[in-house]
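One protein chain is absent from this view; the other protein chains keep their places.
Order as written gives the chain letters A, B and C; numbering starts at 1 within each chain.
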């Protein structure tokens, strides 16, 4: 057993020191009736080479951007990850450590998270950010809970254009908390309908949640929403499913958002079939003591040197137990580290340029597809790197034909929007070359027949 | 430029400090006639993603054990490499360091090489080993030079069954050194013919070089050769092209070898189209001051703590210049580290078991192939994990047919042994499953038609 | 030597990234949508970034650095091949919205892992979606509540023993439950449960073995009592490393349990995450599992979203797939015998360590330990406390144990060696513990002024909380440091 060091002699020596006759004896407190009397029925142990062969075989049965031209987004994005990211997060001092409970031997993790918190504040324009959460959807749910706590109100408006997983997660978290969730429809631009918003916003509202960009890729009018929300004392929550957009779009804080949450996967994390990703959570100072999750703060050591510690733990469950601001205990430390490294590599200019490339590629694709016979762009709102297409027949059928050309052309929307059987979501990033886009257009034209 | 940090402002500031008006000015000592007046004609800079795409495309045009069933050996072996090896050699403290000139901040490299030297001594049974050389072939050439220096003799006997690259490299190194190289033929067993050996050995001989195992995979009779060589005062050099065999075979020292050199690639290094590999060089204490290459030794620091340093540098070219024992300056530090890690992981039992698996797989394959109509095993000597097969027609033609079945069935010998047009060398390691071997037999049977 | 913050390093115009030339026309958004520059954002070359994080890493301590006996966290060895496995392009590059027919390898792995966890726990239905243990607790308690509500029952209370992890009460509260604490005596007595159990109690949340490292020997009886009065039993699976192949929670009467893949199944802790917290439930609770569930039918393996009684979705997509790959690789590497052996050696290590230290350190509970052991600082001399001991261990080159938890032991020192550690490693730790106990008698300042060998000394946590500085803001640092 390559992971278990005990030799027979070690075991004998240790049992003698314990004063036990056998390893079996050590389990004496487990009543016989509580014992399993047979071996676990699991496949036999694999050698390392067999294991790799088995996993390689499984891995080959999955499509990737290496095997297909890929235009999938919808909350998970195919961006380039510089090799330095993986090199650095693979340093075992980072990835084999746990939560920095002992700050004197955890300054690496702690400083990196402090930097992460700073980067998120810079991107969103907010005052404070936590050390990360499971993902964008759960961060969004925590934001709704925080808004309800902070406002002591029980009505929450969710844009129907918000990512469906985010809406579903909010619903699950709120399931037994006596909160009322109201969906607000969108208009022809693909943005949340301001009239519906105005009609539903009132003094009972704890929060209004908008995607930025939303699930359709459309850039919501946060400014107007913020004015409406703040007029009624409700928190405006901006939920960012594609954070690369923040390299180009006005920061939500500037437009009046009170809480900004989102998904950090675009910042250096692999697609990995949906996880682990990286929820981020940023707020204004007013909500500091209501924040869920871990926080890292700067302080001094006994010699007056700068250092970092976990702080404001009195909000957390290991101190506050049932009165904690959240039950979250871990964060996505390594994912936050990856994002910090990614953003440091891109830097001020690289982030902007990458965002601009995404914008340009998507604009080109949108224009080309709009020119295809049978295809239209149903929403008029401005988009960043994804957009909805309406095809001439069922989206699933069109996309299946496209798939036969080795292209993953988009995500059919009908699962979440039954009224949109012919629509699908197309995402274009800096990873798609012009000839990929042209191939998609050709395949769509063919798939429409 | 992601690898060059200078901003325009930095450049201005630095030029001002230097007192130069332009970067151009810094090259003032290069006469105008010596300047290149045009840009280098090289492809334009690639982004990281473009680079990876370009290299991935090249890499896909090569065959590997993932794309083919592979039975190639001949001095480079397809053994499993545990993931921990690459993880550890990828620690940048190891791979971005250079030669440990400053021992106080190089103890990691130095201790690892000391451990490498020890492992090589344990494997070969010799007294002393150096810090590594370029590869087995060049180590073999250095061994011949050392034997000539030590004995002050000029005649060297090379077994014709020695790896052809090793013989060729010896010839190149000796090209202008007034040494006489004599080839000794093999007999029907595939071993060096003892009668020819006896006939050629005399008091003029500096050294006799045998493969162990030899290029045909056959285990040479080192004991007899040692008796003959020592009777004439010549050094017996055992050259090990497949070091995994040392997990099972008698150590050369025990059989009387004076110098043991070889190739360490089997110990955790990828095939990598032939390099970088790892030459090892071991000898008896008598030759210590004649050894080529780097040596690491144990010593004490000012506080009496154990530490390691480069030592006996007076043999080396940076001190001795034209009187050095060799012109070699670097070693294969990172490759030696990989081998040290690999051997530590396998350990006493794992090394033996892996060697036994190789033996068993090759024995099975040899038996199966021998049973095929039209195929024979021309050499009767015992083998470790590779063996020569004689087919019914030109080896290249047989192997080409086998290749069409997705199998790299062996290495045709005719390039080095024009008298063997129908023979090829088959290697079987722990990586070949029984069904690979059975597929090879089936394909050979088909290829013979 | 010190390392500045990323932002303090930055120089205008540097970058560590390059893009291909843009091969389509540039595009622009309306100006009112576009931000100005990001003030203070880093500008660094690739080497700047690599050095920065390489240096930061050297101030951390991980399992690969040395013994890391953090109780309740199961800091076992993280196999390197698993890191290779999860990075295979077919796993790392698979988009969660890829069609199911092009995701069959991933779905197969998830399906097999569900079955493996079910077999290990004796709980037949498994969701892989929760992102961590606490997230699994949330899933589990929501299912318990949904089960009750499906039966028309609106119970409002949950029983939680005093040895529980803090996440247990926090989770119960998030599900709208009132928390009723139950006193234990090291192990939870059935009588104590019987006394508090009534028709308003939805569930008991228990950890087994508990946070003292003791098997809940009355667990079967406790489950019977809770079930009899219409409740369910939730098991916090953080300590499953003590039971693999020995005893299965499902066989004992547990209804719901979460797994901590990063503890029991060797996935890296990542400096605080990501982990993964799958949940196993009885067949009766299976209809309430979060969506999607990975199911197999004639056509292959697929994600089932059509589960009308499901509690819904807990996060985006299907779970921390990259973590699941590592756990799967671990289970396959050990096989059934290896998993059992891991448990046996983990328990052997804990008991050996206990035997070596129990004369010197106060052991509040004497029952046979399983995978971890809890001492207290009561016998520590010189006025030294658990915190001082912990900091002094750092000077000896070890990561300290968990301290001041569980709360039922004042000055708790909670040590979990795991099976990965060799006899030598545990002996070295014990020698250090014994040496520190002697130092406390003769040179207590060595403990109180520890650690001395780290980059920073003890940090002022009160200051951090009182004047929170949670981000760099372009100013100087809190105070100027000295070398």
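The criterion applied here is as follows: a residue touches a chain if its C-beta (ideal position, glycine included) is under 8 Å from a C-beta of that chain, and two chains touch if they have at least 3 such contacts.
Values in this document were obtained by computation on a predicted structure and should not be read as measured data.
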Query = What shown chains does the left-out chain touch?
reply = A, B, C
Remark   = By the document's definition of touch, the residue of B:324, B:372, B:414 or B:448 touching the omitted chain is B:324
Request  = From the listed residues B:187, B:353 or B:397, report the one that touches the chain absent from this view.
outcome  = B:353
Inquiry  = For chain C, which positions touch the chain that isn't shown here?
reply    = 1, 9, 11, 14, 45-48, 50-51, 54-55, 58, 63-66, 77, 79-80, 397, 420-424
Ask   = Mind pulling the chain A residues that touch the left-out chain?
value = 1-5, 7-10, 45-50, 82-84, 87, 92
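Throughout what follows, only the chains that are shown with their structure count from here on.
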Note = Averaging C-alpha coordinates per chain, one finds the centres of chain A and chain C separated by a number of Å equal to 20
Request  = Indicate the whole-number Å distance between the mean C-alpha point of chain A and the mean C-alpha point of chain B.
outcome  = 48
Ask   = So what's the Cα centroid distance for chain B and chain C, whole Å?
value = 46
Query = Using the touch rule from the top of the page, what residues of chain B touch 2 or more other chains?
reply = 2, 48-49, 82-83, 87, 92
Ask   = If you look at chain C, which of its residues touch at least two other chains?
value = 13-20, 44, 46, 50, 54, 79, 81, 83-84
